[in-house]
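Every protein chain but one is kept in place in this view of the complex.
All chains are identified by letter, namely A and B, in their written order; residue positions are counted from 1 within each chain.
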Amino acid sequence: MTKQVMTSNKAVTEAVKLAKPQVVPVYPITPQTTISEYLAQYVADGDLDAEYIRVESEHSTISATLGASEAGVRVFTATSSQGLMLMHEILFAAAGMRAPIVMADANRAISAPLNIWNDQQDSIAQRDAGWIHLYVENAQEAHDTIIQAYKIAENKDVLLPVMVCLDGFILTHTVEPVELLEAEAVDEFLPAYEPTHAFLDPAKPMSLGTLADPEYYTEARYAMQVAMDNSKSVIKEVGAEFGEKFGRKYDLVEPYKCDDAEIILVAMGSMCSTIRVVVDELREQGEKVGLLKIRAYRPFPYEEINEIVKNADKLAVLDKNVTFGIGGALFTDICAKCDNDTYGFILGLGGRDIIPDYIKECVELTKSGEKKVNWIGLKEDE
Amino acid sequence: MVSIGCGISEPGSTRNNKTGSWRTFKPVLDKEKCVDCDNCILFCPDGCIGKEHEIDYDYCKGCGICKVECPVKAIEMIREE
Partner (left out) sequence: MDFSQEELLAPGHRGCAGCGASIGVRLALKALGRNTVAISATGCLEVMTTPYPETAWEIPWVHVAFENAAAVASGVERALKAQGKEDVNIVAFGGDGGTTDIGMQALSGAMERGHNLTYVCYDNEAYMNTGIQRSSSTPFGASTTTSPAGKQSFGEDRPKKNMAFIMAAHGVPYVATASIAYPEDFMKKVKKAAETDGPAYIHLNQPCTTGWGFKPENTIQLGRLAVESGAWGLFEIENGEFKVTYRPQNRKPVKEYLSAQKRFRHLTDVEIDQIQEFVDAQCEELGI
């Protein structure tokens, strides 16, 4: 096992190299850009035997990616923010056509006002497209999750695309030590993609992307719901198998000091690292707090969440996104599925740092229970 | 239930849908007059005129292109009963 220092973007592409997609259409966008560059270089150097398509937009990126997937090969792409928004329509088509695409999203804020820095509004805005959404906390997880994403997406009981979400700049441009997976072991873990449900072969013609009238449409959408439900156990199994093979186990959620916690903070992505430090600090001061990291946002693992939070008095949900008129998206989901007294916190928008004091403020506001939805770090008018 | 992603594995299966029922006028070929130019075959929107210029009434929608494009007026349109 080799350990190297690299950004999450690099860690993603190192995993892509090991997963060996045959077609890679990519369009550059900050802060995903270095992914598009690394992959181009691998292809140029012969380190990745893939057709790299220099597409003219993200709309065509996902369209070409979907076309290639339907033609029966493993594919990869990556995007961010406005690019993901431009893909929006085709994300639904990709899920509806049950294409096991794996895509990395370098989480970034959405315009207007224009902002290139991190929050999670972009992927959250795509949550109803029918994709599996996995959020990663660091470069190692980014590397490991890409490989698992293919195994999940291509599982015959799932066959849904997977979006691997990594926080822009905080992860995409920050270097960390990463233990790279070994090619042979990855080959054993992730067999070649052999589709039976969708391919374009003149010897066995299929028609794909058909028109379904009211007689069939509901059943097609229900089948996606079943696939999404199936994906819960598949994500767990794949995470466990990965752990056995590579020593790092993954699950739908990851609790930290939740067993006796009175207040549990619920969050996704890189801020979990900061929260963990705050939890330790508050624990030292005698406060019974814990962290519940949500790795799989879709499917939403509410049974697993409830099992962990059932004894907590209060939940504090931290969102790097807004669903205007109600609160953060994770907050509303938790409220819908958990009976705990739950408070929502919107913070870290457009790249504003989430400092430990902000997290402590979330805990204090949860204790006081004054407001259900709170904006943290907001500069008040002078 | 539907197939995964509503993909269709049976090519040419619209043949199950007999569009002949759409027809008001029916083309009838006088084989004696036919000069084998194949215009009717080429121009049929439904591809339902065979090699020997036999018309497949299961699918013929009765558009009448074959009648108009026949250079020797070998096809007549007759109202369906």
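Points worth noting:
Methods note: a residue touches a chain if its C-beta (ideal position, glycine included) is under 8 Å from a C-beta of that chain, and two chains touch if they have at least 3 such contacts.
Predicted, not measured: the structure shown is a model, and the values here were computed from it.
Of the options A:Leu18, A:Ile35 or A:Ala50, the residue whose C-beta touches the omitted chain is A:Ala50.
Touching residues on chain A toward the chain that is not drawn are 22-23, 25, 50-51, 53-57, 59-60, 63-73, 75, 89-90, 93, 97, 199-202, 205-213, 216. By the touch definition given at the top, chain B reaches the unshown chain through residues 2-3, 6, 8, 10-19, 22-23, 38, 41-48, 51, 56, 58-59, 61-65, 67-69, 77.
Assume only the chains that are shown with their structure count from here on.
Centroids built from CA atoms put chain B at 53 Å from chain A. Here chain A touches chain B in the complex through residues 96-99, 159, 197-198, 204-210, 212, 216, 219-220, 223, going by the rule given at the top. Within the complex formed with chain A, the residues of chain B that make contact are 1-9, 11.
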